[in-house]
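This is the structure, below, for whatever I ask next.
All protein chains but one are shown in place.
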Amino acid sequence: MLSPNEQIAFILLVVVCGRLAFQGFNRIFKTVKSGAKADRSDNLFGRFMNALIDVFLQKPIAKARPIVSMFHSFIFFGFSFYLLVNMNDVLEAYVDGWTTIGSDNIVAKLFNVFADIFSVFVLVGMIFFLYRRFVQKPKVMEFNTNVKLHPGVSAGGLKKDSLIVGIFILIHVGSRWLGTAMHLAGNGHTDSWLPTASIISGLFSNWSHASLETGIHVTWWLAMGLIVMFLPYFPRSKHIHLMIAPVNLALGRKTARGAMDGISNPASPGSKTLSDLPWPQVLDPWACIMCTRCHEVCPAHESGTPLSPSALEINKRYFINEQGNALFNDAGETALMDYAISDDAVWSCTTCYACVEVCPVGNEPMMDIMEMRRNQVFDAKMPDELADVLRSLDEQGNSFNESARRRHKWSKKLDIKLKDATKEPVKYLWYVGDFASFNQNCQDTTRKVAEVLTAAGVDFGIMGKKEKSAGNDVRRTGEEGLFEVLAEQNIKMLEKCDFEEIFTTDPHTFNTLKNEYPDKGGNYTVKHYSTLLLELIQSGDIDLKKKLDIKATYHDPCYLGRYNGIYNDPRDVMKLCGIDLVEMPRNKENSFCCGAGGGRVWLPDHDDMTQRPSENRIEEAVAVGVNNFTVACPKDMTMYADAAKTSGNEDTMVVKDIIDFVLEAMDLPEPIMEEIASSYPNEEVSTEPQSEGLDL
Amino acid sequence: MGDILVITEHLKGEFQDITFEMLGKAKELAGASGGQCIAVTFGNMNGKAGELGMAHSVVSVGGSDDFNPESYAAAVQSVVSAKSPSLVMVGSTSMGMDIANSVATALDITTVSYCADMSSSDGGFSVTSSMYGGKMNVVTDVSGSAVAMVLAGAFNADAGKSAGSPTVEDFAAETGAGKVRFKQLIEPEAADVDITQSDILVAVGRGIGSKDDIELAEELADILDADLACSRPLVDAGWMSKAHQVGKSGMKVKPKVYIALGISGAPEHIEGMKSSSTIIAINSDKNAPIFDVAHYGMAEDLFDVVEELVEELED
Partner (left out) sequence: MKIAVLLKKVPDLVEDLEVDASGKELDTDDIKFKLNEYDDHALEEAILLKESGAVDEVVAMAVDGEDVDKMLFTAIAKGADKAVKLTDGNPADSHQLGKAFSNVLESANYDLVFTGVQSVDDRDGQLGPILASYLHVPCVSVVSGVALSGETAVVHKEYSGGMMAEFEVDMPAVLGIQAAKQAPRYAPVSKIRQVQETASIMEASMGDVGSANGSAVASMAPPTKGSGAEMLDDIDDLIDVLKDKGAI
């Protein structure tokens, strides 16, 4: 269809733009290659197949914003089909007489109808998105004013990019659509296989043949020329996500979420610059679609602090664009914390994993922050409060600056004598953890767990003062060395004990014992106590006599739910107790963090904080009309008990642990507890320290 | 010889309370041991010998009015060499520390730090030292010469104040090698509050946990119309200004009511507040030394107590 000159011109355009685009893509490749090593080579075929299927089913994006995701799928399917469409357009241009319009071939007809409908899909979708960004301007797309932004971003770069991409798509698809309409007008009749094009072909019904011909050429050049000219812009634009996102998803982390990567360079741990990051994280900025779903679910951003995972990736991208070839200079790379994220923001992260969970393109901004913390801590750069806590952990094995010998003081108020797992064999070793041991808001819960298990006849013991913090949060503050020391010491102690399984009430402890200790030489069967309780109820060891007629909601702890996929065990326990479970809108993998993780519980609130994440969550519970807020984590217990007070809901919201329900449902008579205490194997109830059993 | 030497301490021309605290005790002990109580003054403080009525005599070494670790220690050393007292009492203070250790080491005499109490015993003295952050009292029996560093506030200052006219002896003392030279006194910055004048103080210690939580103490202080005070660690951490610091290197306060929140009771802090009329201590550690000096106490979590208290008082 094109004249020979046009054909040559197009080929030249392709060559020139293709070369420019190639340079851009090559730079991406080089930059990603300069990242630190990471092994994502396992089962490559499976990885890519799964990623393509997920993308085809639009699963990653459907995790949030359902209506927006629907419009995106319009564009996605439309644009995917346009690969065929553009190929057809090239054939039309170079092969004499080639066209699908007016053909009797059923394949051509199907092609036509899909091309027609998808064109409209894309146009509608694109108009929706442009409307959303430029007219509706949802607040969630704004960054907190205290978030560090690259100057290009502050100058409105995101809007500019969106506009360019939007206009390009509108013109590319729109002009092709118009061209088809003109073609139909030229044919003189509509085509039921090209419904929408047929409708607007009426606009051109009184155009002369010559005008139509010109029109067809012009629209062809607008559509095809533009896409070729757009090729070099791809590497600089978020539009490249359509190529990079599937790759990013395919090469995503497949190891356990709760297992942090080891340190690749002990002489200089963590990441200071972009190329210090593992290469999949260097790829992230190009996959990023700048949609802000991550900071929408981020407890730090939502509470007004300077952390936006979205800004982190976007800043990285803008920096890379700005640097161009200078990125590979030996002049010493600029530190990430100089351009991508502020110091305050790095320490605002609670490691809740929500950003990684929700990202539709498989980005991991949280991992960047973990790497930066490692690097900062190695240079002893950290909030002073954190340094004090780390010292306490190093010196006494707990974060409370208490003597290690006081670790089992919580058990003094019990009538029961607990077995010392370091001195005698037990079936279950109860890894109590710092918070459950020392925090006064949590000790009651800890004692109730002991009572329930004793009444159920479970053979369990604790390590008492020989237990040290398992180190989950230590590792997430970047103090890898201290984590290693704690893990080594704990494993050494565990090796001396004789037990079958470990259980703990603390999801943080659970996470590291299960996912990270094997790497350090500690391989154990580890359970969260909700799983153990469920087992015991189902086997009848825990006999639930009462059905509690209580309406309650349940908060999924980050390290139990999102990190380790355990959502149902605590719920099942509650339901077996007769609880009428009411879900909050943000439940299961969308649970909203209490704000204590990642060492945040040891740090003061940021001056800019508008509302604590825990208060926000309590209000969510109030809104669903319950008075009981159920937790299964000691940090959640203390955070929410406090938040119920500070948010003014002390009289309307009671914070309960799942053990409270179990204990109540067991309906143990008072004398039974004493009987249990007195019949406890080989022990007499005594408050005098004895040689066997725990030296209280 | 049984004499007891009291090394006076002065600042800006006035004898510090520690001087009188030691004099009172020294007179009592000297009486029991059959010796005399002799006060040593520096610079022109001999002019105020009339305030040192508890002493039998005064040895004036002259020299500089401004404290100098080197010259003052040298002077005291010559006096001790000459007088061979059975006991030398020096303040367990910034000035005292430089003098006591230097003199005792040079003359190879027994030293005892952090004296909270002293009494006569067979052939000598029984000295009780407050050690390990106030958690242990250690008793040492000294016979022969000894240097005892006395904690400020261990004894009663009023019991040592007596107008009189002790004989004043001018003593030609050593002045040292001149390697330490006094330059100037540096006054503390003007503060928004003078806690030494407050009637009620709400004091916070390390137990407050974080800078944010000081707010809670502020609430209580507001309701009670009290001023805020703190122990040294909070000043070092930058959470409160030095004007609020109570203790050895901070302010000495004597309010009607001193409420100590999350303060363990290390001697350096106690020094600054033990003269308060009523001390109420709240600390979750029932073994905290603060409870030994407090009049009332609660071994509870300070946050629980203060929150509840504020609530009750607001009604």
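Every chain is named by a letter (A and B) in the order it is written, and numbering of its residues begins at 1.
The working rule: contacts are C-beta pairs under 8 Å (C-beta built on N, C-alpha and C of every residue); 3 or more make two chains touch, one makes a residue touch a chain.
Nothing here was measured: the structure is a model prediction, and the numbers come from that model.
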Omitted-chain contact residue, chosen from A:Glu322, A:Glu395 or A:Asp607: A:Glu395
Contact residue for the chain not shown (choose from A:Leu2, A:Leu222 or A:Ala387): A:Ala387
Hidden-chain contact residue, picked from the options B:Asp65, B:Glu169, B:Asp212 or B:Asp292: B:Asp292
Residue numbers in chain A that touch the chain omitted from display: 263, 266-267, 269, 377-380, 382, 384, 387, 390-391, 394-396, 401-406, 479-482, 484-485
Hidden partner chain, residues of chain B it touches: 11, 16, 66-70, 73, 93-95, 97-98, 100-102, 104-106, 109-114, 126, 129-143, 146-147, 149, 152, 176-177, 179-188, 196, 199-200, 224, 226, 236-237, 242-243, 245, 248-252, 256-257, 259, 264, 277-281, 287, 289, 291-299, 305, 308-309, 312-313
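The rule we apply is simple: only the chains that are shown with their structure count from here on.
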Chain centre separation in whole Å, for chain B relative to chain A (CA means): 58
For the chain B and chain A complex, residues of the former touching the latter: 210-212, 237, 284, 301, 304
Touching residues on chain A, where the partner in the complex is chain B: 384-385, 440, 604-605
